[in-house]
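Can you read through this structure? Questions will come right after.
Removed: one protein chain of the complex. Kept in place: all other protein chains.
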Amino acid sequence: MKRVIALLCLFGLVAAACGGGDDSDEPIKFGFLNGQTGDYGPWGAWALWAAEVAVEELNAAGGVLGRTVELVVEDNGSTPEGAVSGYAELTDVDGIDALGGIESDGMLAVFDTVHEQQLPTICSTCGTTELDTTGGDYVFRIIGSDTDNGIIGAQVARDEGYDNVAMLVELSEGTISPADVFKTVFTEQIGGTITEDVRFDAGRSSYSAEVARAFDSGADAVYISVGFETGVPILNEWKRRGYSDVPLILTTDLLSPDIAAVVGEVEGASAVVAAAAYDTEGNPAWDAYVPRFEAKAGDPPEIGFYDAWQYDQYIILGLAMEKAGTTDGAAVAAAIPQITNPPGVEVFTYASGLAELQAGNEIDYHGTTSNMNLNAVGNLQSPVMAVSAVTDGSWQVRDYVELDPTLEKPSS
Amino acid sequence: MQNIVFGIVTGSTLAVATIGFAMVYRTENFLNIAHAQMMALGGFIGVVLVDSYGWNIFAAGAVTVVSVGALGVVVAAVFFRPVRHLGGTVLLFTSIGVSLMLYAVIIALFSTQARFYPVGFGGRYEIAGVNVLTADLVIVGLAFASIIALQVFLNGTGLGRAVRATASNGELARVRGVPVGRVSNTIWFISSAFGAMAGVMIGVLSSVNAEIGWHHILTVLAAAVLGGLRSISGVIVAGLLLGIVMDVSVLYIPSAYRPVVAFGVLVAVLVLRPEGLLAVQRRKEAAVT
Amino acid sequence: MSEAGEAAAAGSILRVRGLDAGYGGFPVLHGVDLDVSAGEIVAVVGPNGAGKSTLLKTIFRLLPAQAGSVRFDGADLRRTPAHGLAAMGMGYVPQENNTFPDLSVRDNLAVALRGQNPIEIRRKIRAVGEAYPALAGRMGQNASTLSGGERQMLALASAMITSPKFLALDEPTTGLAPSIVRERIDDILRIRDAGTTLLWVIEESPLLCLPHVDRVFVMQAGVLDPPVTSQAVLEDAALHSLFFGVDQAAEQSPD
Partner (left out) sequence: MTNPVFWVGVLTLALIYGSLAMVLNVESGWGGMWDLGVAGLLASGAYCYIILGIDDPDLGTRFVPGLPMWLAWPLAAAFTGLVALAIALPSLRLRREYFLITTLAFAEIIRQIAVIQADLTRGTTGFSSLDRPFDTLVEPRDYNYVLLGIVAFAALVVYLITRRIGTSAYGRTLRAARDNEALALALGKRVNRMRIKTFVVAGVLIGAIAPLYLFYIRAITPQLFAPGITFTIWTALVIGGIGSIRGGLVGAVVLIVFTEAVGLIEVDPQYINILVSIEPFLVGLLLVLVLRFRPDGLISERNAFGTRAGRRARRVPA
């Protein structure tokens, strides 16, 4: 019934949409461009809820520069072409003042245009190694690079004492990228052996054959870099087929309660370890964020769904705009590292950051999942990685580790 | 051996998914791209009933199959029948339009989030070193039971005979007094119902999301074409064979190349046997089309 | 209903008036008038592409009529769907594709018996087997495996299995050896004797077939001339060569 009402509302909105004006100096517009449909669709709703929580927080604190903030949403269909046309719509039609939400491949497609148009852009889900050495002027990344994700996987494998590891890798940029780093670091720097490197396309009706090939290869552990919707059936296979005595090393994408539930059902499953750049324990920003997200989404936030970073990006954009005192793209972009990096008063919410800025103080915004200290190319500085394991059917952080500086991806 | 078991499971779902597609092709003479969206719809309705309303999987499956089957009849009446006289080209592209619309409805109703069937069917058996799950048995059993039921219906009942007659020679069927409207409704019902059943099976084996229709249409097309488009038993053999080839090939080639190999095999088979695996000689038809 | 009474009174079981039809934009039939009286055998002859098959397809509503009417037993067929004609007692054996190639011989015969009880169906099929021993041994085979002659036999048998009042035959002797043609003619005469009215399209073997028909309609370029006797056609040398001397190889399709 709710759907029907929504559909009815829609007709009114369609009619109203044609009149939408721009260039008025009323609300500040933050663009939100990501895949609500297509391959990233399963993450779309979570990302949007987080973005809405952030914008609501900005407005509750009186807006940015005294103006209300409006979130302008555009679906890119999870394709670069959709990113290009969605970006054009956001900038040319809606006249957004800053952009967030976009994924790796879309980011790379609009990267040059962002610079030409001097649009402050935060990429909250771009793991791509392409951004390891570029960015910092207008494009900032507040999530760990796939390089870091790959290295920490190898580091965990080393520390757990696994010599032979099999790999299960889905053929998509976000999953191949860390897996390739993992493979290089694990074999070349740690001296481990990859018993099988099984790569496959997603969207299959079952993954039995792939799982069997990886788990029957005599590995000490299996490294799995797949999307969440592929991960659940793969772990179901792992559980049902009796491979559950083989430990797993999972990537951040799989840090979700669904996965934990599957793992948790296995009696005495040996250590299941996931690694990701996050640090939420005793973090006031996270503690403030969780209930508000849950109120919006009906479920608590999930690290593997990247929603927290979607939230952080708009808080950062709001604070940077306040810091710059203008919506001018170049000024806002320049202000982003100023409010995320020390020195300054450490703040965890928009309201407190705003108060400090208005008092004339420097601030250092600490995000929901980690500090947001950015380096010269707009990447997170040496993120702290969390190694988690399943306890009582849910993910619990086992320990926080720093990347071993001796493990570095050799430049290819 | 293990992989043959996997292949049989994959192949059974593929055969179930393809049968409906092939039936519509045989009787209505067009490639119904929208068939895959019926699969997605089935997957979603089933998961909502099981996951959100706590239904038993078999009850949910039955309701899903019947309701999607009925929807198929409606879709055919609203979208396909009015343009039927315009021929296969128009029907094919109409089906692409219908696919987009059904896809939109799926997103609007179920959103784009992935859903999982919370059913495991428990047990696992080691039979001669081969790992077999209850879920495998249930799926293969259900697939074969429904295929056999379909065969019994087609071969043993008057309506079934009328369906086969329509598929074999639609014009003559009309001359012989076969009520084409009812037969067509029956075909659309069976086709969509089988699509929905495949959707539920894929959902149970893996996951359901709004994209699965687009993901599976290529494999369905491949299995249908490999089976020779016009023969139901050919489709079943082709589905099983394709499933087994795909799952066994994982053992011998780098798995990344598997899609390449699968499609490569398809191209090779078509070039060597242009009418499909179990082709009867139909030279005359080939010359006419 | 008065018209219906009139037609019945005149003994005309099939009555075609001013029929225009064609494929897509191409008109093929032009104002065809045709009457068939109960109990007779009426032939339609004419050269390739004259529109003979088109006429039958239009009567049986496989092609839409653009103008004109077809009445059977007094009822206007425009109100009946194509598949309803069989129930009215109209049988039809098309020239090509007149069997279900993927169905067994038994199923080919049974298609028209849909809705009858299985014992009855079996009895009727057995009767066909007795009438056509060649088919009796092949009941389980697919129709596509039959020879040309057997296929024609099956087509005729499956049209007759419902004992229609009226039967239209489109070239039932195409490509058959003369001895088999004679067998088919005997079948046709038996059908007539059993009380079925026949409309018979003849193109090959006129010398064998025409003597058995009551009246002949000559069709030329989509126009049907008034009926003549078969004797008249056979004796008219000009007609004879025009219709039956043409190169058979060109016979493919009406367009």
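We just call them A, B and C in the order they show up, numbering each chain from 1.
Note that contacts are C-beta pairs under 8 Å (C-beta built on N, C-alpha and C of every residue); 3 or more make two chains touch, one makes a residue touch a chain.
Note that the coordinates shown come from a computational prediction; the quantities given were computed from them, not determined experimentally.
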Task: Sole contact to the chain not displayed, among B:Leu31, B:Val47, B:Ala60 or B:Val132 - done: B:Leu31
- [ ] Give the residue, chosen from A:Ile28, A:Leu58, A:Val73 or A:Ala285, that touches the chain omitted from the document.
- [x] A:Val73
Task: Sites on subunit B contacted by the missing partner chain, in the whole complex - done: 31, 79, 82-83, 86-87, 89-90, 93-94, 96-108, 111-112, 214, 218, 221-222, 225, 229, 256-257, 259-260, 263-264, 266-267, 270-271, 274-275, 286-289
- [ ] Write the list of subunit A residues that the hidden chain touches.
- [x] 3, 6-7, 9-10, 13-14, 17-18, 20, 22, 32, 36-37, 44-45, 48, 51-52, 71-75, 79-81, 84-86, 88-89, 92-93, 95, 105, 108-113, 116-117, 128-130, 171-173, 176-177, 201, 411-412
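By definition in this document, only the chains that are shown with their structure count from here on.
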Task: Computed distance of Cα centres, subunit B from subunit A, in Å - done: 37
Task: Averaged-CA centre spacing for the pair subunit C and subunit B, given as whole angstrom - done: 40
Open item on the list: Quick check on subunit A: which residues sit in contact with 2+ other chains?
Closed with: none
Open item on the list: Could you list, by residue number, the parts of subunit B that touch subunit C in their complex?
Closed with: 158-159, 161-162, 164-165, 167-169, 171-181, 230-231, 280
Task: Residue ranges of subunit A in contact with subunit B within the complex - done: 3, 7, 36-39, 41-42, 44-45, 171, 197-210, 212-213, 216, 228-230, 232-233, 236, 240-242, 258
Task: subunit C residues within the subunit B interface of the complex - done: 60, 62, 81-87, 92, 94, 97-103, 107, 110-115, 144, 158-159, 162
